[in-house]
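Can you read through this structure? Questions will come right after.
Of the protein chains in this complex, all but one are displayed in their positions.
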Amino acid sequence: MRVAILGATGAVGQTFIRLLAGHPWFRVAEVAASERSAGKRYADATRWIEGDLPADVAGLTVTTCDPRAVSSPIVFSALDSEVAGEVEGTFAAAGRLVLSNAKNYRMEPDVPLVIPEVNAAHLALLDTQRARRGWAGGIVTNANCAATMAAMALAPLHEAFGARRVFLATMQAVSGAGYPGVPSLDILGNVIPYIGDEEPKLEREMQKMLGRLNEGAVVPASFAVSAHANRVAVENGHTVCLSVEFDRAPSLEEAAQVLRGWRGASAVRGLPSAPDRPLHFFESDDRPQPRRDALRGRGMTVSVGRLRVDPLFHLKFVAMGHNTIRGAAGGSILNAELLVATGRAGVA
Amino acid sequence: MRVAILGATGAVGQTFIRLLAGHPWFRVAEVAASERSAGKRYADATRWIEGDLPADVAGLTVTTCDPRAVSSPIVFSALDSEVAGEVEGTFAAAGRLVLSNAKNYRMEPDVPLVIPEVNAAHLALLDTQRARRGWAGGIVTNANCAATMAAMALAPLHEAFGARRVFLATMQAVSGAGYPGVPSLDILGNVIPYIGDEEPKLEREMQKMLGRLNEGAVVPASFAVSAHANRVAVENGHTVCLSVEFDRAPSLEEAAQVLRGWRGASAVRGLPSAPDRPLHFFESDDRPQPRRDALRGRGMTVSVGRLRVDPLFHLKFVAMGHNTIRGAAGGSILNAELLVATGRAGVA
Amino acid sequence: MRVAILGATGAVGQTFIRLLAGHPWFRVAEVAASERSAGKRYADATRWIEGDLPADVAGLTVTTCDPRAVSSPIVFSALDSEVAGEVEGTFAAAGRLVLSNAKNYRMEPDVPLVIPEVNAAHLALLDTQRARRGWAGGIVTNANCAATMAAMALAPLHEAFGARRVFLATMQAVSGAGYPGVPSLDILGNVIPYIGDEEPKLEREMQKMLGRLNEGAVVPASFAVSAHANRVAVENGHTVCLSVEFDRAPSLEEAAQVLRGWRGASAVRGLPSAPDRPLHFFESDDRPQPRRDALRGRGMTVSVGRLRVDPLFHLKFVAMGHNTIRGAAGGSILNAELLVATGRAGVA
Partner (left out) sequence: MRVAILGATGAVGQTFIRLLAGHPWFRVAEVAASERSAGKRYADATRWIEGDLPADVAGLTVTTCDPRAVSSPIVFSALDSEVAGEVEGTFAAAGRLVLSNAKNYRMEPDVPLVIPEVNAAHLALLDTQRARRGWAGGIVTNANCAATMAAMALAPLHEAFGARRVFLATMQAVSGAGYPGVPSLDILGNVIPYIGDEEPKLEREMQKMLGRLNEGAVVPASFAVSAHANRVAVENGHTVCLSVEFDRAPSLEEAAQVLRGWRGASAVRGLPSAPDRPLHFFESDDRPQPRRDALRGRGMTVSVGRLRVDPLFHLKFVAMGHNTIRGAAGGSILNAELLVATGRAGVA
């Protein structure tokens, strides 16, 4: 199945290309970027950051981000939010299924914001979206990278015990800011206790993802969230410390069992990008750690550890996952696989 | 005034020596360490880590940590907790004033745990201590390094609005673990979401320091604390994210005014190690940062910033300070200066 | 084929276990370590540093480093040089083939110091060794990790043009110092321009590896080497800058062709741990880089780049490779594979 990458020359675009190399279903047939890159060989239009540029993609000619220039039915969007809004809408209107990493459509009531194992059911919003907007295609988004780690770790506990209040503090990797992104003078031997617009995103996206679908709309989860977002000198892997109050207080052992046993939506199992287990639960007290655990499950497993009693709420624990794989391109690809597998891709 | 350093060859001991170089009141006259180092020239007994070893200390002969071998009336203890308990007690019994960085005596009801600007009044516990233990000297402790940053930032707000519940997540520098301390393979490109025994210390020490003195005893502050302690790839400077609920909810501007205006106990102003201001309040949204702000006030000022409304409690903000200066040796020296200035040193 | 690991609980021992997981020929059947660990389950005797401990090794009981307690015919030694000398000799005398990472035997005239692609022929020294020492088994060593990178990059050029003088400056990863190894306070934001005993090792080991076998002995290469060894804040991957004078000055293009075309000893190709190409030659001017290139060829390929004219000698260039894989455990395993494949393992 032919797929296109929008914003193919940036850091997220490159991650899509890297993760799709050798994919059993999808083949990167088209790469689109800004006017400045259009017409060039992909290898000449980009400064490849990590690993080797796949040979079959290197030779593609970059097109503009215009549905008339791009024919693939499935389109992965790595566009910046400045342009994603308009471009992604144009592609959806033109009958393409757009898997987006940008924030623009995430909070639209008729746009699914999906982590497959957590809220696959929200994909039904695509029907609402097509009906309401008259789009032949559609847009499916994945969440902010830090919200993804927090939501995946919280999902089984919320399902079992009902989260009511969530305090979270993040320590986020520099790759989350793209390339060139964070200047080295800002982060070597340092912590930046601020990431623009990150805290509100964390708070509202978690509520939407853990919300319930009701009559074609998502009712956000009613828990309240307070987030502290920090940037640290880590290449890959966002770490999140959580303290959670529940409707029904679980014992440590109950909570551990829920985390250990959780597999997420059954429709996801066995998909090409699905990890053996969406969560890995650590018993040892000094894990998870980004450098040691971010690549677990080829970057698609979120690791959870340090489960303990919280003196103010009920439980505290730490979640960590790979921000550019599970938290961005890999999440989009898994969304696309699920749509294809469930016949929702809307593409022949 | 002659002073001695116990545990002089370790990282904290070296910091004492560095900070006391050129001190207007105190002169390092004696250096004590383990049997293994005793009898050696100090310069030969230690592996000096940072800056230049002051020439007058380099030539001192290391003694054992025995009050019969050490005559200085004021003794700064950089001892590990394995030996601090017994040694510090022996020195106090022998009439010396011991300023301790170890955890052993911090939670003893008759031992002051003091940040001078915050709870100088607690030094009155020395009377209780001397009466109860029959010591001619006494022990004064300073807090865990991360607890110090959190307590200093919280102190004026607690005084004004009454803290009720406190969430905190720390990102602590590697120098807090001493030398050799954290292996580089554990921290390069990494976060360790665990520091042994740190969270309980943070929780109980803040309550004691912000408690009230009542009839010769400290009534701990009644707020509850939940702490997440993390180690990050920073050399110096502990960063703490706080969310706080108060008895009376302040507006942002009320809270900012309190933080901006706070000077702490007046007896401390003008002491040789006292900074111009104990707190520095940042209006800009990406500060404080350890590499840029830890040395503010020669390492004795705690920086506070990112004050904003907390969706769960009332306020959130970030505090940061130099862990081996304000959070350890510098704090002890300021305690000693205050004791001398207020005639409490008990030494002629 | 059953193999044993000596010094199995340390950092190099763990790397052996990680690299041998799923090996098509070798199975880790025995793990040996110091008296202190002996008798424990391996999982309990070690603090596993990176990735997951293979389940079949986790349950092995640790034995002492004594040939009476270890029956495997092939023995990988990750022992420290303090004990490697005696222990490895005992195993060789007891008929085992010992693949050693320690420095003790490297410069012995009858002990092969081998990088398979470079000087496989030196393995013939085993005959001399057995004859001279009366050992039923034998010892084969691999080189210092930085010497390995330099020797592999230099080998084809030396063969083609005859190296005469070699300058090299290394920037070595912290994993080369083992675990706990380099304290983080020594290396964060820092360079240490010194690694104990490294420069002489670099100089003499390169001469031996690039020497010729003559009548059962190695005649060291006659080039002179001057080395500057530095430690930098890199987790994995040693980078080496080289300036080389040759007997016959090659043009840049001649040299590039030699580096691009080199495959090394044909007997090595197709061995399980052999990379597709022992050298990867970069045309782009800012490579190789340790974080981006160390894992090339699953850590067994050495990357070379920045080939340019040297104003003093003839050529300068940069070589970089994975120090704990190609430069240590992976190199030993490839040596063992070559010995087995060529019938030199001397074990039925």
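Lettered A, B and C in written order, each chain numbered from 1.
Assume contacts are C-beta pairs under 8 Å (C-beta built on N, C-alpha and C of every residue); 3 or more make two chains touch, one makes a residue touch a chain.
Treat the numbers as computed from the prediction; the structure is a model and nothing was measured.
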Identified contact with the non-displayed chain, of C:234, C:258 or C:274: C:234
Candidate in contact with the missing chain, chosen from C:7, C:264 or C:288: C:288
Contacting the left-out chain in the complete assembly, out of A:233, A:259 or A:279: A:233
Residue, one of B:50, B:66, B:127 or B:254, that touches the chain absent here: B:50
Chain B residues touching the omitted chain (full complex): 49-51, 188-189, 235, 291-292
In chain A, positions touching the absent partner: 11, 49, 174-175, 179-189, 233-235
Sites on chain C contacted by the missing partner chain, in the whole complex: 165-167, 169, 171, 188-194, 203, 224-226, 228, 230, 232-235, 239, 241, 243, 285-292, 305-306, 310-313, 316, 318, 320
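Basically, only the chains that are shown with their structure count from here on.
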Self-contact between copies chain A and chain B, residue sets same or different by half: same
Inter-chain centre distance, chain A versus chain B - centres from mean C-alpha coordinates, in Å: 42
Overlap residues in chain A, where contacts from two or more other chains coincide: 188-189, 235, 291-292
